[in-house]
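Heads up, one of the protein chains got dropped from this complex, but the rest are sitting where they should.
Going in written order, the chains are labelled A and B, and every chain counts its residues from 1.
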Amino acid sequence: MIKPAVLLALSAVTILLPVLTRKRILYPFVFGAVFAAGIFVAKETVLIPYWLYPFGWQVRIDALSYFFIVLLTFLVFMVALYSYAYIDKSDNSYFGWLGLLLTACLGVIVSADFLNFFLFWDLVAFALYLLIRKNQPEVARRYFIIQFSGAGILLLAIMLNYVNTGHLLLGPVSGSLKILFILGIGVKGAIWGLHFWLPEAHTKAPSSISCLLSGFVVKLGIYGFIRLLPDSNRFFLVLGVLMALYGVVFALFQHDAKTLLAYHTISQLGYIIMGLGSGNITGQTGALYHLFNHAVFKGLLFLAVGAVGYRLGTRDLRKMGYLYKSMPVTTITCLVAALSIAGIAPFNGYISKTLIKEGLYDINLIKNLITVVNYGTLLSFSKLMYYGFFNRPEEFKEKNASLKEVPVSMSAAMMVLALVCLFTGLMPGLLLNNTLLPEIPINFWSISKLWSNTLTLAAGLLIFYFARKVLRPKYKVINDIDYFYRLILPAFSRTETILKGLHTGNLNHYLIWYFTFLTVIVLLII
Amino acid sequence: MNHLPVLLIINPLLAAFSLSLSIPPARKNYKIIIGVSAVIQFALSMAALLTSLQQPVHYHVGGWPVPLGITLILDVSSGFMAAFTSILFTAAVLYSFAYIGRGKARYYYVLLMILWAGLTGMVLTGDLFNMIVFIEIASVTAYSLVAFDETSFSLEASIKYMMLGTVGTILIILATGIIYSSVGSLNIADLYNRIQGIPEKPLKISIALFVAGFGVKTALVPMHTWLADAHSSAPAPISAILSGAFVKVGVFALFKLMYNMYGWSVLTSLGTDQLLINIGAATALIGGIMAANQADLKRMLAYSTISQVGLIVMVLSLGTLQGLTAGFFHMFNHGIAKGALFLSVGSMAKRAKTNRITGLSGIGHDMPLSYFGFTVGALAIVGIPLLNGFMSKWLICSNLIQNGHTLHGIVLIIVSIIGAFYYFRVLERLASPAGPDKKHRETSYGMFVPVVTLAGLCIITGLLPYIPLVVIERASLDFFSYNSIITGIIGGF
Partner (left out) sequence: MKPTLIFVLLIMSLGLYCVLVKDNLIKKALGINIMEGAVFLFLISYGYRQGGSPPILTGSETNIVDPVPQALTLTAIVIGAATTALMLGIIIKIYKIYGTLDTNEIRRLRG
C-alpha cells in the first residue's frame, strides 16, 4: 500500500515533467505510474504537518476519495496518452500544466480541511486556465474569472462556517449557509443557473482538455455536494430534473459536435444529482456509478470528436460524414460511447441508469421525465453518429473518405476507454464491490429489462428516422442564460467612468476633497 | 550591539553625505560607495532583526534618560519592518545600477540613501516628534525622487504630492502640539500612561488630525489622489520602493500611534476603529475599480497598491493580535510582489519606451525573465494558491469575518475578483504574439537579478509561509504589548 504523501509527491513530479526531460515519449509512462500509485494507495487519514507549515494538511482517503482518485488518475493517464500525439510537437509545457491539474484535483479530493480544499479548488481553475490559454486566451480568461468569482463565494461560505463551527475541518454544513455553499460549489459543478460557462469552455478548449473538464472537473462539484451537503434531497431532485431536461433540449439543436456534448454533460450531471437526491442507497450508488461511467464515456466522446477534428480540421456536424469508411476505429469507439450514454445494454450506462431509475421508483412524475430525457439523449446521439460518421453527403466525399486514421497513441487511449465501457457494463461488480458501493441486488440481465431496453433503442431510432429533417444541423445561435448576465455589465462600466471622471487631475479639487474629509472626520469624532 | 538602532540610521546618512561631496573619488566611484553601504545596511538590518528576536534593544540618543530624551526602540516589529525595507531597498539599489544613467546618478543615490535612513528612522523611533522629523526626511526625498526624471509628468506629479503631503505634515505637527500641550511628554510609551488624564476635546481632535495627516502619506481615500500620478511618473526603482515600503511604513506608524499611544480601548469607545475599517474598505474598492480602467501599466499598479493598502488598513483596524499578524504578513507579501512588479515593468517599459499597456503588447516573448517576474508578482497579488498572496488574503478574510465584519470580507472578495480581471488582462496582453510591424526587442541585462530574486521570494513564501510568519507573529506580539515591554525595560517613568 502506498502512503498518500507518496502519491501526492509523485503527482507533483508530473508538474515538472517538461523541465526534467524533453523526450515526450516518457510522459505517458509517468502518468501511468501515478495511476498505478492511485490504485494502490492506502485508505487512511494523516496529517501532513510540513505542508504550508504552520497550517498543515489534513489528508483523508476514505472509500469515496479512493473512488475519485482511481477515476482521476485513470482519466488523466488516458488523456496523457492521447495528448502524446494530439498536442503540437512544440508545446511540451502542456504536460506540465496537465500535471498541475492532476495534482490540484488530487488535492481537492484528499483534503479534509477547508484551507487546502479551497487552495486546490482555486488551483484547479488556474491549471485549466493555463491549459486553455494557448489557443483561446479570451475564453481561458473568462473561464478563470467566473471560476474565481465562484471560489470567492465559496471562501465567504467557508469563513462563515468557520465562525459557526469554530474549526476548519471539512464536514456537513448547517442550514443557512447551505445556499452559499451551493452557489460557490455550483459554479464549478455547473448547476443550472451557473452553467453558462460550460458550453463555451468545452467547445473552445482542446479536446483532451474538454475530456478532462467534462469528465472530472465538474464532478468535483458533485464531490463537494456529497461531502458538504449530505441531506438536501428535495433540492437535488428538483435541480437534477431541471438540468437533465434543459441539457437535452439545448443539445438537440446544436451544430457543433462539442457544444452538443457539452450540453449533454449538463444533462447527465442532472441525472447524477437526481440520483444523489433519491434518498436511498440504490439511487445514490447509481449516481456515483453514473459519475464514473459518464467520465469514461463522455471522455471517450470528446476524445473521438477531437480525433475527427485532428484529421478533418473541423467539428462542425454540417461538414462531417463518410467517416465510417476512413476512420473505423474512431467510429466504433464513438459508437460504443454513444450507446453507453444512451443507456443501452450491455454497456455501463445501462447499469447506472437502471440503478438511478430503481432508486427513484416512488416518484412517477420523475420517472416519466427521465424517459423523456432518455429519448432526447438517444435522439441527439443518433444525430451525432449519423451526421458525424454515417452520413454520406456528396460534397464531402473525397475529402472525408480519404482521411487516415488517427495515430496509435490516440486510438489506443480511445480503445481502452471503450473497453472499460464494455467491461464495467458487463461486470459491474468489479468496480462496485472493490470501492465503496455495496452489492445491489438487482438483476440487470432480466429478460423484461433487456426487452424494454431494446424497444427503447428501436423506438428512438425510428423517431430519429422520421425526424431527420428537423434535426439536421443548421447554423443557429441559441442564447443561453448568460444573455441575462451580460445585461448587468454596462452598470460596471458606468461606475468606472463616473469614478474616473471624479479624478480630475486638478490640484484644487484634490485639496478640497482633503479638507472636506478632515471636516467630516472632526465632526464625526467629536 | 546596543548601538544597532543608531547605526541603522547613521549608515545610509554617512553614505549619502560622503557621496554628495563634490570630490573626484565620490564622482567616479559612486557605485562602489553605494554598493558597499547597501550591503552593510542589509547586513545590519538582518542582524537587528535577529537581535530583536532575542531581546528588545532600547537606545537613548545622546544618553538622555527617558522621558527627557529621544529613544529608539528595536523590538521585533521594528526589526521586521527595517529588514523588510532593506530587502526592497537592496533590490532597488542593485536595479538602479543598471537603470539610472550616469548623468545625475550621484544625486539620485544621495536622495535614495537619505530616504532609506528616513524610513528606517520612522519605524525605529519611540518618540512622537522624532517620528515627524523622520517622516519629513523621507517625504522630502520622496518628493524629489518622484520629480527625478524632470519630465512634465514627473514635475506635475511631484508638485501635487508635495502640496498634499506638506498639508498632511502640518496636520500631524498640529496634532503633536495638541498632545504635548495637554500631556507634557513626547515619548510614545510615556504618553500611553498619561493620556487618560487629558480632556476629551483635545484627544478627539488630535486623533482626527492624525488620521487625516497620516492618511495622506498612506494614501487612504479620499487622500489617495497623488499616488497614481507619483508612482507612475517616478523612475521604476523609486516606484517600487514607494509602493512597496513607504506606504507600508506610513501605515505602521499610524497604527503604532493608535495602538500604543492612545490604546485601542480609547479608539473603540470613540468609534474610530469603525471609521478606520470603513475607510479601508472604501480605499480597497476605489483602488480596485480605478485600476481596472487604466491604459498606463504603472498607473494601474499604483491603484492596485492603493487597493491592497486598503485591505491592510481594514485588517489592522480590528484591534486583535491575529489581525496584526495578518496585516503585517500582507504588508510583507504585497511589498515583495509589488517590488517585483514595478521593477519588471521598469525594464520592459525601458525597452519598449512606453508605459502604455497597448504599447507593451507582446513584450513577454522578448523578455522572458522580466515577464516571469511580472507574472509571479501579478499572480501573487491576485491570490493564486501556492504564492504568498493567497495565504495573506485567506488570513485577512478569516480575521475580518471572525470579528463580525462580514460585509468587509465581501469587499475583500470583490476586490480580489476585480484584481484578477485587470491583472489577467495585462498578463494576456503582454504575452500575446507581437504584431508583424513591431521591432524585435532584446532581453534586459543585469536588471533581472533583483526581479527574479523578489519573484523567487514570493514563491518561497507561498510554499513555506512559516519563514516570515514565525517572525511576524513575534512582531505583532511585540507591537501589541509595546507598552509593557517598555515598562519592563525602563521600569516605569
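Please note the rule applied: contacts are C-beta pairs under 8 Å (C-beta built on N, C-alpha and C of every residue); 3 or more make two chains touch, one makes a residue touch a chain.
Note that this is a predicted model, so its numbers are computed, not measured.
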{"item": "Residue in contact with the excluded chain [from B:V140, B:L254 or B:L412]", "value": "B:V140"}
{"item": "Of B:M46, B:I159 or B:V452, the residue in touch with the unshown chain", "value": "B:I159"}
{"item": "Hidden-chain contact residue, picked from the options A:P49, A:P230 or A:G505", "value": "A:G505"}
{"item": "Subunit B, residues in touch with the chain not shown (by the definition above)", "value": "129, 133, 136, 140, 143-144, 147, 150, 152-153, 155-160, 162-163, 166-167, 169-170, 173-174, 176-177, 180-181, 186, 228-229, 232-233, 293-294"}
{"item": "Where the unshown chain meets subunit A, residue by residue", "value": "500, 503-508, 511-512, 515"}
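Definition applied: only the chains that are shown with their structure count from here on.
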{"item": "Rounded Å distance between subunit A and subunit B, as computed from the means of their C-alpha atoms", "value": "44"}
{"item": "Complex contact set, residues of subunit B against subunit A", "value": "159-160, 163-164, 167, 171, 201, 204-205, 207-209, 211-212, 215-216, 222-223, 225-226, 228-229, 270-272, 275, 286, 289-290, 292-293, 383-386, 390-391, 394, 397-398, 401-402, 406, 409-410, 413-414, 416-417, 420-421, 424-425, 428, 432, 463-466, 469"}
{"item": "Contacting residues of subunit A [partner subunit B, same complex]", "value": "52-55, 115, 118-120, 122-123, 126, 133, 137-138, 141, 144-145, 148-149, 152-153, 155-156, 159-160, 162-163, 495-497, 499-500, 503, 505, 507, 510-511, 513-514, 516-518, 521-522, 524-526"}
